[in-house]
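Every protein chain except one is present and positioned as in the full complex.
Each chain gets a letter, A, B and C, in the order it is written, and its residues are counted from 1.
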Amino acid sequence: MSKLTMVQALNLALRQEMAKDDRVIVLGEDVGRDGGVFRVTEGLIDEFGEERVLDTPLAEAGIVGMSIGMAVNGLRPVCEIQFSGFTYQAFHQIESHAARMRWRTQGRLPVPMVLRAPYGGGVRALEHHSESREVYYAHTPGLKMVIPSGPRNARALLVSAIRDPDPVIFYEPKAVYRAYREEVPEEEETLPLGRSQVAREGGDITLIAYGAMVRPALEAAQRLEEENGVQAEVIDLLTLAPLDDSLFTASARKTGRVLVVHEAPRSFGPGAEIVTRLVEQSFYHLEAPIRRVTGYDIVIPLFAREKSYLPHTQRILKAAREVLETVA
Amino acid sequence: MSKLTMVQALNLALRQEMAKDDRVIVLGEDVGRDGGVFRVTEGLIDEFGEERVLDTPLAEAGIVGMSIGMAVNGLRPVCEIQFSGFTYQAFHQIESHAARMRWRTQGRLPVPMVLRAPYGGGVRALEHHSESREVYYAHTPGLKMVIPSGPRNARALLVSAIRDPDPVIFYEPKAVYRAYREEVPEEEETLPLGRSQVAREGGDITLIAYGAMVRPALEAAQRLEEENGVQAEVIDLLTLAPLDDSLFTASARKTGRVLVVHEAPRSFGPGAEIVTRLVEQSFYHLEAPIRRVTGYDIVIPLFAREKSYLPHTQRILKAAREVLETVA
Amino acid sequence: MPRKTIQMEKRIDYLGILDADGKLDAKLDPDLPKELLLKLHRAMVLGRRFDERLLNLQRQGRIGTFAPISGQEASQLGAVATLRDDDWMVPSFRETAAEIWRGRSLESVILAYGGFNEAATLDPEDAPPTLPVAVPVGSQMLHAVGIAWAMRYRREDRVVLTFFGDGATSEGDFHEAMNFAGVFQSPVVFLCQNNQWAISVPRSKQTRARTLAQKALAYGMPGIQVDGNDVLAVVAAVAEAVERARAGDGPTLVECVTYRMMMHTTADDPKRYRSDEEVEGWRAKDPIKRFEAYLVKRKLLTKPGIAKIEEEIQGQIQQAVEGAEKRMASLGDPLEMFAHAYAELPPHLEAQREELAAELRDSREGGGR
Partner (left out) sequence: MPRKTIQMEKRIDYLGILDADGKLDAKLDPDLPKELLLKLHRAMVLGRRFDERLLNLQRQGRIGTFAPISGQEASQLGAVATLRDDDWMVPSFRETAAEIWRGRSLESVILAYGGFNEAATLDPEDAPPTLPVAVPVGSQMLHAVGIAWAMRYRREDRVVLTFFGDGATSEGDFHEAMNFAGVFQSPVVFLCQNNQWAISVPRSKQTRARTLAQKALAYGMPGIQVDGNDVLAVVAAVAEAVERARAGDGPTLVECVTYRMMMHTTADDPKRYRSDEEVEGWRAKDPIKRFEAYLVKRKLLTKPGIAKIEEEIQGQIQQAVEGAEKRMASLGDPLEMFAHAYAELPPHLEAQREELAAELRDSREGGGR
């Protein structure tokens, strides 16, 4: 066990999977000598050589298209797109091929690949470096969409994603990359894809979050307990697609009050699906309208105003209190 | 007034706007001599010449990127992407530039362009020719997303889209292209973007649909009246983004029972946002859980099974009856 | 101005061997074995006749839209004939003849154009490795590069042949694939069937470059333009490129200059954009006619021999059509649409599948309520 940042934990996952399975190939822009602009692939080229860690030309469709070819021909590519805002250059390859090849070939040519990309705000970056548009992939049939929230689950989920027989879009909350450390066991640890977790138990209100929003949600829960004596349950989705609705619908049936938190734009955002599943499955238990605390429906502003855009503890807290105060 | 198909009505809109405003330029693959593979641009090249109607090389990012340049430099490009399933090749141009340039330049360089693309199933086409993934654009800040349902509103909305100062993604339900004719006035007619319409009035249940799904929804409403004596209100959204929730939330407050219909995949689909707006704004009036009748969360099957994938009158009817029978 | 002119590191050649009358340029003869020549001839005729039959089926509404290959038999078959069985082929959507050469059954083709995904698993899994048809233009070439990379990684001496059209060369994916292949020195042969048209857009409007072959220079790659209606030239040029790839000397771009004799797909009406004269001009350069003239001249074929082949092929097609239609009649369970969405169907899809199953049960029981 050592205390690792999320970057280090992801690096551990890659290193161990590469050591174990020589079909695992890492490729992308600057993933080799540079170790990736966030250093997630640091040291891999020294340990595994240029044949296992490929610095590619600057072309995202190329990276994804090539990964698809590698995957149908027996490898397990883990490609990195430098920022999630540049996955769009590869959108057609992801939607038209990665997501469909298994179905198109009726199981003969699956595409066991992972596309890693840092997403989300909070690091004072340039334009296009702070988006949270996971819906594009969560809505695309044939893909899995995974978003860890901390070092330990990031490592366990990445290992599972690499071993998964289907294409996985793996969004890494860059705001969490170096935000804190967690004990991460050296020995193998996996987490099943498609399963959410209770990050904190409680019976009065349910807060649903994922990725970088789990921390402020937990902080809000803590303050609700301290300041209001309210027990909030926090659900960490971990996988957006396929969406595990069993846990949060059960929680809602228990608490009757729900708040969904994400940094993605609100309209047609991930929260909408969560609310709808709740309506479909826990309607009669809801004691108040479900609230969304989300990014606004605008481009995330340049960093001077970014903090006011991103949902923060105070904003979550205020919404939670309003939900709690609602009398049906 | 003459009776026109949607294809003819769209052609009329283009022809009249081009005649009126020489900043309007049509471009895309096969839009010139061939008149577009669905003939929406038929005859335009004869009337307006090769300078106004450009057959481009086969490159969607090129078409959209070039349109952005034209638009920032004073023109009003209307580009056609041959099928919505090939807009993904241009996704980065749409998201990263068309949708952002106004914001990025703080209003100095708006992008008044229209991207037209046929979408949806029902015409026995090859793979990639039948998708319904409007969420990708409805979720993207900075865009408007319009989907007409019939010849007359298609014409009026396209005129408005061309004149709109912001980029509009204009999805045309190809299943409706030649399905029926409607009176379309020769004289100018527009419809405001961002406004839905009541396609049929009723007080017992609300059916919300758009595009090719409006017809089966209306048919279901008709049968509900005939067979059950139930008055269904049908809302035709017309614009998905910005989503006009005023009409359907009001309708829900009246009927208490709602069904949302779309052919897009269900999870993280347009219906989720509609349900959520209803929860946010009409929660206390809902007498039953809102139901979604949608495409399944799989790639739309090749055409031999397409009919079983797409929501049809019978399926809508059955769900509507279930919603009506629910006792809270 | 007295500037230095930069010399290119690679050459772009042109190759033709058989002229339009089937006359051979002997010093270029690739000297193929007799069996291969006859196999090529039969495959070319099959390609042509199968097209005609598919058109017939389509016009009768027995299958959906399809993309004919007529006129391009030499380009496709000459290219694919150079492959070993363990090499990969990565097609676009207009290589039916080449797919059949690689072991795809006519039945599978009919099923696919009939809208049945079951087409994908009709043929044995151990057929020469071939990707399925790729509809998004230009998107498949990158897969070829990835497949090739995996083979080199495993130290296999296999190669990948990927097909695409003249229109496809305009897509960004073409560029990225060519560039990646150059950088990684991938064992890929990029075979462009320049059939002069991308639906209604002529080659001249697709790019200002005089040849498509010269685009190879942008990637430091050799390129060659070939008379794509001359099967011997295609075999010669592609064989050389395949050898180069197999030897580890990297990719090649081969441009086959050919012509699409029929419509783009059955949804298209070429009369809108091209003249009969143009089509007739190309008919004179027909790859089958030319090859037959050569084979007859070489006494490898006779007129009656050809007639017999034609008859056998018609029989083969007839049998496939009957088989496919029988099979299609037995298929169609809508629930199959959920098959292979993922390796394992996740719970929400299980539920959606059950929804549809219930609807189907209902409607079998007479329309539900």
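Going forward, a residue touches a chain if its C-beta (ideal position, glycine included) is under 8 Å from a C-beta of that chain, and two chains touch if they have at least 3 such contacts.
Being a predicted model, the structure only gives us computed values, none of them experimental.
Engineer: Considering all chains of the complex, which shown ones does the missing chain contact?
Structural biologist: The chain that is not shown touches these displayed chains: A, B, C.
Engineer: Return the single residue from B:A9, B:V31, B:L44 or B:M66 that touches the missing chain.
Structural biologist: Touching the chain that is not displayed is residue B:M66.
Engineer: For a quick check of understanding: of C:E73, C:D173, C:D230 or C:D268, which residue touches the chain that isn't displayed?
Structural biologist: Of all options in C:E73, C:D173, C:D230 or C:D268, contact with the hidden chain holds for C:D173.
Engineer: Looking beyond the chains shown, say which of B:N11, B:T41 or B:Q93 touches the absent one.
Structural biologist: B:Q93
Engineer: List the subunit B residues touching the unshown chain?
Structural biologist: For subunit B, the residues touching the absent chain are 25, 51, 54, 56-57, 59, 61-62, 64-75, 77, 92-93, 96-97, 101-110, 141-142, 144, 164-166, 194, 242-243, 245-246.
Engineer: Of the residues in subunit A, which ones touch the absent chain?
Structural biologist: For subunit A, the residues touching the absent chain are 29-30, 32-35, 37, 55-59, 61-62, 85-86, 89, 124-129, 266-267, 296-299, 301-306, 308-309, 314-315, 318, 321.
Engineer: Touching the missing chain, which residues of subunit C?
Structural biologist: 1-6, 8-9, 11-15, 27-28, 170-176, 179, 182-183, 185, 205-211, 213-215, 217-221, 224-225, 250
Throughout what follows, only the chains that are shown with their structure count from here on.
Engineer: Whose C-alpha centre lies nearest the centre of all protein C-alpha atoms?
Structural biologist: It is chain B that sits nearest the middle.
Engineer: Would you mind checking which chain's C-alpha centre is most distant from the centre of subunit B?
Structural biologist: Most remote chain from subunit B, centroid-wise, comes out as C.
Engineer: List the centre-to-centre spacing of subunit B and subunit C in whole Å, with centres computed as mean CA coordinates.
Structural biologist: About 35 Å, centre to centre.
Engineer: Taking each chain's centre as its mean C-alpha position, how far apart are subunit A and subunit B in Å?
Structural biologist: Whole-Å distance between the two chain centres: 30.
Engineer: Determine the centre-to-centre distance between subunit A and subunit C, using the mean Cα coordinates as centres, and give it in whole Å.
Structural biologist: Chain centroid spacing, subunit A to subunit C, equals 40 Å.
Engineer: Give the residues of subunit A that touch two or more other chains, as numbers and ranges in rising order.
Structural biologist: 92, 96, 103-104, 141-142, 242-243
Engineer: List, in ascending order, every residue of subunit C touching at least 2 other chains.
Structural biologist: Residues 117, 135-136, 172-173, 341, 348-349 of subunit C touch two or more partner chains.
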